[in-house]
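Shown below is the structure under consideration.
As you look at this complex, bear in mind that one protein chain is not there, while each of the others sits in place.
Entry: chain A
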Amino acid sequence: MARIIVVTSGKGGVGKTTSSAAIGLGLALKGNKVVLIDFDIGLRNLDLIMGCERRVVYDFVNVINGEATLNQALIKDKRVSSLSVLPASQTRDKDALNKENVGKVLEELGKSYDFIVCDSPAGIEAGAMMALYYADEAIVTTNPEVSSVRDSDRILGMLASRSRRAELGLEPIKEHLLLTRYSPKRVAEGEMLSVEDVEDILSIPLLGVIPESQAVLKASNAGEPVILDTDSDAGQAYQDVVDRLLGDTVDFRFLVAEKKGIFSRMFGG
């Protein structure tokens, strides 16, 4: 049985695709068979972050419509052979996906993969509902910022009421909090919600904290998921997230600002 994980948030631009790419690749590097699905029909971007945009021939909607087989549409990652990407379609209408046909695709994928990572579109419309419907687990990606936290709470409501697990009265979706773009320095200065603040408000277990990092933009520029940048703080934080998903207990890092020396504090800087 594959673990179906949705990466969701409500609000756009908080790091869903960056996180999906990093976590998917990280899980595959650990020897798991992973498929990453872009659910953002009409606004495909996971391919770009994964660096496989020029290899897209068929997409998710082609598979749904029977115009291509799954194997034709899946793009095998060049770095890790156990990772595949199912790209979103770029032009088709958003109503192409429904519970029934998505369910069939996931069931088929579940036969040969250990993890199915669903990169959700922003919002709470049909596309986002489709991405979370079949999930076993949800990574609620949140920035330490008021609108993102509020939207995450709305998504938590959706996970609890609109998913397959909710409809069938099964065990609820396992929720994980992933705090991204975290700046310990601004937290220390009282300018940013802290990890504890966000945990207090959303009250779901913390999966990881990704520090605000220049490595993220560099990674998307290059089409190399940031987890491959093993020297970077963000890359290491995503590695910790992957280890936790696989059941390891890993201490949280990058939660406190690097201390400035007394010298620079006295003379400004």
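Basically, a residue touches a chain if its C-beta (ideal position, glycine included) is under 8 Å from a C-beta of that chain, and two chains touch if they have at least 3 such contacts; residues count from 1.
Quick note on the criterion: contacts and distances are computed from a predicted model.
J.: Tell me the UniProt protein name of the chain this structure doesn't show, selecting from "Cell division topological specificity factor", "Pyridoxal 5'-phosphate synthase subunit PdxS", "NADH-quinone oxidoreductase subunit L" or "4Fe-4S ferredoxin-type domain-containing protein".
T.: From the listed options "Cell division topological specificity factor", "Pyridoxal 5'-phosphate synthase subunit PdxS", "NADH-quinone oxidoreductase subunit L" or "4Fe-4S ferredoxin-type domain-containing protein", the omitted chain resolves to "Cell division topological specificity factor".
J.: Of the residues listed, A:I4, A:A96 or A:L193, which one is in contact with the missing chain?
T.: Among A:I4, A:A96 or A:L193, only A:L193 touches the chain that is not shown.
J.: Touching the hidden chain in the complete assembly: which of A:E53, A:D114 or A:D153 does that?
T.: Selected residue, touching the omitted chain: A:D153.
J.: List the residues of chain A that touch the chain left out of this view.
T.: Output for chain A: 145-146, 149-150, 153-154, 157, 161, 167, 187, 189-194, 197, 200-202, 265-269.
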